[in-house]
Every structure is written in structure tokens, then in C-alpha cells.
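One chain of protein is taken out of this complex; the other chains stay put.
Labels for the chains are A, B and C, by order of writing; each one numbers its residues from 1.
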Amino acid sequence: MTDLSSNDLLEIQRRMLRIRRFDERASKMVKRGHIPGTVHTSIGQEAQVVGSTFALADGDYMSGNHRSHGHPIGKGSPLGPLMAELVGKATGVCKGKGGSLHLADFSVGSLGESGIVGSSIPIATGAALSSKVLDNGKVALAFFGDGAANQGVLYESMNLAGSWKLPMIFLCENNQYALSTPAHTVTSGVIADRGAGFGMPGIRVENGQDVLAVYAAVKTAADRARAGDGPSLVEVVTYRYNEHSEGLRLATDYRNAEERADWLSRDPIVLFRNHLIETGVSAELLDQMEADVLAEVDAAVAFSDASPYPELSVAFDDLYTDKEISA
Amino acid sequence: MTDLSSNDLLEIQRRMLRIRRFDERASKMVKRGHIPGTVHTSIGQEAQVVGSTFALADGDYMSGNHRSHGHPIGKGSPLGPLMAELVGKATGVCKGKGGSLHLADFSVGSLGESGIVGSSIPIATGAALSSKVLDNGKVALAFFGDGAANQGVLYESMNLAGSWKLPMIFLCENNQYALSTPAHTVTSGVIADRGAGFGMPGIRVENGQDVLAVYAAVKTAADRARAGDGPSLVEVVTYRYNEHSEGLRLATDYRNAEERADWLSRDPIVLFRNHLIETGVSAELLDQMEADVLAEVDAAVAFSDASPYPELSVAFDDLYTDKEISA
Amino acid sequence: MTVMSYLGAIGAAQREAMDADERVIIIGEDVEANVYGTTGGGKSRSSEGDFTQRYGKNRIRNTPISEEGIVGAAAGAAMTGLRPIVDLSYSSFLYMAMDQFVNQVAKNRYMFGGQASMPVVFRSAMFYGLNTGAHHSDRPYPMFMNVPGLKIIAPSSPSDAKGLLRSAIDSDDPVLSFEACLLWGTKEEVSDEPFWVPLGVARTVREGTDVTLVAISGSVPEAILAAADLEAEGISVEIIDPRTLVPLDRNAILRSVAKTGRLVVAEPAHRTCGAAAEISALVAEEAFDSLLAPIVRVTAPDMQIPFSPSLEKQMYPTRETIGAALRLVTGATGVARAALKLAN
Partner (left out) sequence: MTVMSYLGAIGAAQREAMDADERVIIIGEDVEANVYGTTGGGKSRSSEGDFTQRYGKNRIRNTPISEEGIVGAAAGAAMTGLRPIVDLSYSSFLYMAMDQFVNQVAKNRYMFGGQASMPVVFRSAMFYGLNTGAHHSDRPYPMFMNVPGLKIIAPSSPSDAKGLLRSAIDSDDPVLSFEACLLWGTKEEVSDEPFWVPLGVARTVREGTDVTLVAISGSVPEAILAAADLEAEGISVEIIDPRTLVPLDRNAILRSVAKTGRLVVAEPAHRTCGAAAEISALVAEEAFDSLLAPIVRVTAPDMQIPFSPSLEKQMYPTRETIGAALRLVTGATGVARAALKLAN
């Protein structure tokens, strides 16, 4: 990747690590009851997430889904307010009102994750429309899963973005399952192939564990968008290592052991660490990075722990901009 | 068309004529205030309609849209109750409660037209599901326009039908405009090309004024469906001769005069009449058919005229099957 | 002042708002060709007032038929610096976009702890009473009233149409505007100057002392006729048009009922869980001690809308059914009760 500096490469690894460690911690906290409700981790999908977000500029927009922590972390959101949000603290990035499913950090262009599968895709489309109308050069990316790829609103959005040549990327995180349902049993055709019928490139990144392969595909799409040539559909094939959500226990027969072992043997973070070492980065530096990231996650938890829960009355703020008429 | 008898060919022409004369009459009746509300004619699109319906078996299902008279007529529905429905009479095929937009004649497999663009597509999909579950060999066809092709529910239905290999035909009536909006300005890519991404053939009938070309494409799709090989998408390129709806007056500049003249010069009924004459059918026989069809339409109007309006209380029937709890 | 139709007043408000703020754009099916009459001077593209001529295609955006995508895109655009007006043509098409309305438009600001604001207006017309059958005739505003986070207007006069729409466009919150086709042609003198009718403030259409009649949208003209009939019978009716359904001007209604002691609510929506139910429940809770008679709702019955003109006309509140309700609560008569039974 000629356009990535060695610093960039390190930053890519750091962001993947942040996602991994943040999600590992969140998983534990759910199981111990420190995080209410549930969370959906991106563990195993870090290359797909960071390869995508890193191909965007700082000011670019994105929307996401229930597998929600990786996206803002990948886009550079600080961990403390994210963790506090998961716990439901007043210092959470959404003041404790969103929770894991609804993280949003407008300061990094994160316009919101969505608990409703497919529902945030047109939000990113609208952000791309703003960019086009205001001519501000921003690109918008919508993350969605293989399951969401069967929601009609995706195709309405693709058609709209194609017709209006919006600067937009449709990023399908194909981890091959929607909850217990194997994608191939409910998907007719190939997701990436759906681009063509909607007048846009449909790119399939078969090795979604290779962060640079993902980056390259998304960067191409982003360049195309910024050049005014319209949207792209990018499908990244990947795998989630954990259960659909933390704490959920399903009959195990929907994913088999060999399949899991195969994907575990291609851990995106290990792969990229090896790649960095091959290109001359020292193991010590990478070990230090690992330690730093762990410390960051510790600090995020400490920040959350030290934060108060929101006041009762906070529940009655922020519905409308003019408070006096709220409820 | 080896599988069409000479009787079939005459019947095709008769059904196209029925649509033409019925719609011409309806148009007049709207303008004179004899039909309340408005109607959307299929004038100019008869080949597309009859080529499709004639490729179905009698027991097969179909759903339609606001351009609604041609479909049941094409499927063999008697004209009297259709006309009475347009006028709002008690003898209407829906007892006067549906009107032009919501014709349905279950006796010929017509499961209902829909005033909501795109909304009836999954209804046909469900009929195809019944056929599959009950294993009764029926095929279901959904009619929808180029405008409706941008409703997400179409792609949900295509994906569902593809995943379940339902005996289903998605029939896009591309008359190149959705109300005032030229299809090419709001459609990214080519509609027929959208089939491939959803794992099904996408066939484009470029000459949708040629009834046998339409028939051949739909027959292929129906055979495929009946053989258990799943759904097809068929896009038929055609043209409506009248305004979007009768009585509507729009700025004329959205369709130009040359374009109209070109399509008018390829009137599907004239083309097929010529074809029949070439194959040895006598002009007298065809003239007689024209007269017969006009008489049929006259009789339908007479039937409607002679019919009473529904009793007031009829408005309070048929919401639920168990009447006592209605309202 | 100019004599404006209801539809013309909407066009005027849109033009004013587009002139005043570059961020205002119009999105919708067939808006370019001014099919629904609010984005042009006349019906011709070349006419002077044509919005596409005036503002260009970057700001007048003709869309595919994709309500869900359009509503969501408008929400996303509103969250990132634009102030879209979305023309959804008929209210019956809003269901296609219900997820976007409820889960994105209404919730985002709240869920994100105030990070988002959502300055977007969704306009649609309730096309009832015109023999178009069940699909086009819906009056679905009550279901949106059950969704916190939306504001809802339902203007019943040209002036209110203009002034409320300006306020809606200037609001930083999402506003749904339900317009009644039956009112499209209504005309009155309306100021050519910009003006704003505040959201949440009812209009007292007519003062009275014996009974309060809250009337909504297309029921307002019928209410006025009914009140005139009752006046001739010596009964003084106070008519209140809430104009904004969310936020509702509760005080205006409660004050009036405190004065009259009687309440009738007329609206064209279906009965169960309608706006009339809400207003009745509000009064039964907050003004119970003033009440001298049962609260009567005059609404569409819980029935879909039949096509046939002979059937449809009995489906909505009329001068007669409203009158019957007024007579009932101001001194019940057998005739009035029978008339109401027929209607509900």
C-alpha cells in the first residue's frame, strides 16, 4: 500500500488491538453483570472494521449496526466514553442513554449504530447527500451485515446513491451468519454481485482477515466517491469468533468446529503482526503497543467506574431541542 | 410459438382488444364523471400485459398495481363486474368497495391490484410459497412498474423467492416513466440486471410491443418455476399512450412528441393484427372480433348501469370474517 | 395580503424558507414537475414560480419511489447540516417508511444523548373523501402521536398552513405535516410577509359558552357549519382547532372545557386510539370536575374506507353528525343519539 506510512501501519494494528481488547473486556463485564443487557463483539472481524474505517478521512461519516463497538473505535473514538456508555454512566458518549447498541460519536463522524438491522443504512446515504449538496468533499460509509443485506432499504439506498452519484460506500460485513442463520441458506446470489444491477462496482474481499486487502478495496471506493464517480458496494468475507452476542447460548451445531478452527488460525491481528514484523517492525515495539492498548482499556474501565450514573431527570432530556415541550 | 394454437393466438388478440376498449371506455367515463376518482389505463401496454397473463395457467396467481384493469382482463376476468366495480356498484367484483385501484378477482387467480406502489409484490410471493408448501404446481406472478422497481420490498421478495426456490415471476412493466419521472433519472443500473445478484435469470424484453416476445419470455419463466427451478425477473420495455392517470394534466415536457409518435407507430394491437393476417387469419374474422369486443364492453357498461349502488350498511361488512365484532 | 389557497400557502411557505436558508432542500417523488402543486407557480415547468428553475436540481430533488430510503436519507441529511422538506405526497405512503420514522427520525437525538439534531419536515396529504379507495384514504396521524420525538401539525386553513409550515421548517426537531386534500382549495387572505404560527398553540376558531368542540384538520369546516346550526338553536359552541397535535395545547382545551363543562371532539381519523381518544382522556383526567356531560367523539368508524361514493360519504364526521353530538351533550335527544349511532 503505497499510500500508507509506517506510522499508519502501526496505527492500523493499534486500532485492531483496541477493538479486540475492548471487546474482550466488555464480554467479561457482561458475563459478570457489570454491563447491563448484552453486547455484540467484533472479535475476529477487526481487519474488516479497521481496513474500512482507516480508508476514510477524519471528517468522513459512517453509520453502523448492533455489532457496534468496533466502528467508532476504528474511526478513532476515545475508549473511556464508549466504555462508560456500555455501563450506562453519565459520562458515556451518549450520556448513558444509548448503550452498546446505539453508540454514536459525532466528533469522529460516527452518526450512530443501530439496533434495528439495516435501519441505519439510509442515514449514511443522507450524510452522503449532505456532502453532495453542500459540496464539502466528505464520504459516508454504511456498515451492515450479511443478514442486513436482505433488508430492502439497502437496495433503496443503493439505487438512490447510484442515481444521485452520492459519495458513499456500502460496506457489507459478511461474517457468514446472521445470528443462527447461515448466510448461504437465506441469500439468493452473491451479495457483492448485487452492485452491478444498481449501477455500481460490487467488490468482494474474499480474505477479509487481511486488513490491507480490506483497506485497498475501501480506499478505492472512497477515492471513487470523492472523485464524484458515485457509490460502491464492498463485501468483506470474515468471521466472528464469539457467539452472536455475549451471554447468548445457542445450539452449537449451526457453526462447526473445523470451520471455527480454520478461521481462528487466520486471526487478523496475528496475521498483521506477522506482516509488520516481516516488514521490519520490532516485536518489542508491538509488544509495547499491546501493553499500551491494554492500559488504555483499563483506563477506560477506570473512567467508567469513576463516573456517576445519570440523574433520574436526564431521562427526560434530549427528546426535542426545545426542552419546555418535552413530555 | 410452437405451443400456441391458432385459437390461442386469436384469444391473445381478443384479450388485448378487451383491455384497449375497456380502458378507452373507462377513460371517457372518468372524464364524464361516470366513474368516480381516477383510473390508470394500460393502453399501449396490452402486449406486455397479455403476453404475461397468457403464459400463466388458469389456476395460477397474480398480483398487480394501480395500472390495474389490464391484469384481470388479461387473465380472463369477465368485464361486467370489473366495470361495475369501477363505477362503485353493488355488483362490482369487489362489491363496489375496491374501485379501480383495488380490483381483485379470485376466480381467475387475481389476488388483487394495489394502490400502494410495490406493496403487492410480497403477496404474490406468499402465493408462490403456498404453492410450494402445498405442492400444487401453481405459479405466481407479480406485476409492478419501473417506478416500483425501486421499492425495497421487491428485493426482499426476490431474495426470499430465490432462497426458497419459489415458483414465481417478477414482471416489471417498464413503461419508462413513473408518473412524471423518467425511469433513467431515478434508476441506477438496468432493472433486468438486478436478477443476477439475487440468483435468478433477469430477462429484458426490449420489444415489449411484440406480444409473442413477451409471451415467450414469461412462458420460459413459468416453465422454470413449475419445474421447481425457482423465480425469474422479466423486464418488459413498453410505453403508455395516455397520461399517467385519466383526467390528470401535467406539464407535457416530461415526454416528448417524437418519442410518443415512435411508440404509437408500434401499436401492439395493430402489430399483432398484421401478424395474424400474415399467418392467414382473415381480416373479416378480426373485424368481427373487434365488433364482438366492443359489444362486450357495451354489455359491461350496461350491466353496470343496470346495477344498484350498494346499501349503506355494506360499508360495514367484510372487515372481519366474524361479523359480530366488526366495528 | 393575497388571497391564497391552502395549497398555494404551502408553496409560499416553502418558497420563503428556501429563499431564507440555503440549507433547505426539497426531496420527493415528482417534485421537479410540480405534480402536487407546491413546488411551482403553475403546472408548467417554464412558469415563473417553478422551484426547479429557481433553486436548481441540487436543491429540488426528484426521487425514485423509495419512501423508506428517502425518509432515512432525509434524516441523515438533517443530522449533517441540511434542513430537508420531504414531500411524501399521500399520507398512506408513510407506512413504507415507518421504521425510519420511529427508529431513526424520532429516536436518534434521544439515543445519542443530544448529539444529533433532526431539522426535517415530512409533508403528506390525507386523500380521503375523494373515492380513491382504502389505500389512498388514510388519516394516520394518531399512530405517529404515539411516537415520542416527532412533532405533528395538521393545519386547517391557508394562513395556518403557511405559518405552521414556516415554524416546522425552522424547528430543529422533526415535524410531520398532515394536510387534508379536502382543504386544498380553501381560500383566504394570507399575508405575503413571512410569519410563523408557533407549534403547540391552538386556535380558537370561534368563541362560545355552552360546549367545547375540538375539531381537527378536515373536520374544522364541518365543525363551523355545525356550530352555526347550533347557534340558530340557541346553543353557543366554542370551537378549538389544536393545529399542532404534538405538542398539544392542553391548556387551551382544558380552559375551554372549564368554561363550558362539555366536550365534543371531531376528527377524520379512525376512532380507536385516535387523537379524539387522547383529548377525551386528557379532559377526563384533568378537567373532570368541570364536566357536566359525557365526552362524545365524532370520528371515522373503525372500518376501512370503501370506494363507492355511495358508501364513502358516511365515513367521516359531518356537519350533521357533529351537530348531533353537540345536541346530545347539551341536552340529549333520542334523535341525536340515533344519528350518532349511525356515524360511529
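Quick note on the criterion: contacts are C-beta pairs under 8 Å (C-beta built on N, C-alpha and C of every residue); 3 or more make two chains touch, one makes a residue touch a chain.
Just so we're clear, the structure is a prediction, and the values are computed from it rather than from any experiment.
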| item | value |
| --- | --- |
| Among the chains presented, those that the missing one touches | A, B, C |
| Touch criterion as defined above, residue of A:I19, A:L101 or A:M200 at the omitted chain | A:L101 |
| Touching the absent chain when the full complex is considered, from C:G11, C:G28 or C:G274 | C:G274 |
| Option touching the unshown chain, where C:M145, C:V190, C:A227 or C:I240 are the choices | C:M145 |
| Touch with the omitted chain, as defined above, among B:S27, B:S114 or B:S304 | B:S114 |
| Selected from B:G98, B:G147 or B:G189 as touching the chain missing from the view | B:G98 |
| Absent-chain interface as seen on subunit C, which is shown | 92, 95-96, 98-99, 101-103, 106-107, 110-111, 133-135, 138, 140, 142-143, 145-149, 246, 248, 269-270, 272-278, 280-281, 283-286, 288-289, 291, 293-297, 301-304, 306-307 |
| Those residues of subunit B which, in the complete complex, touch the missing chain | 61, 63, 92-98, 102, 104-106, 111-112, 114, 116, 119-134, 140, 152-153, 156-157, 159-160, 163-164, 317-322, 325, 327 |
| In subunit A, positions touching the absent partner | 36-38, 85, 88-89, 92, 94, 96-102, 114-119, 147-148, 150-152, 178-181, 185-187, 249-251, 253-254, 309-310, 312, 314-316, 319, 326-327 |
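Basically, only the chains that are shown with their structure count from here on.
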| item | value |
| --- | --- |
| Chain of greatest Cα-centre distance to subunit C | A |
| Distance between chain centroids, defined by C-alpha means - subunit A, subunit C (Å) | 40 |
| Intercentroid distance (Cα basis), subunit B paired with subunit A, Å | 45 |
| In subunit C, residues with contacts to at least two other chains | 63-64, 66, 68-69 |
| Subunit B residues counted as touching two or more neighbouring chains | 150-152, 185-187 |
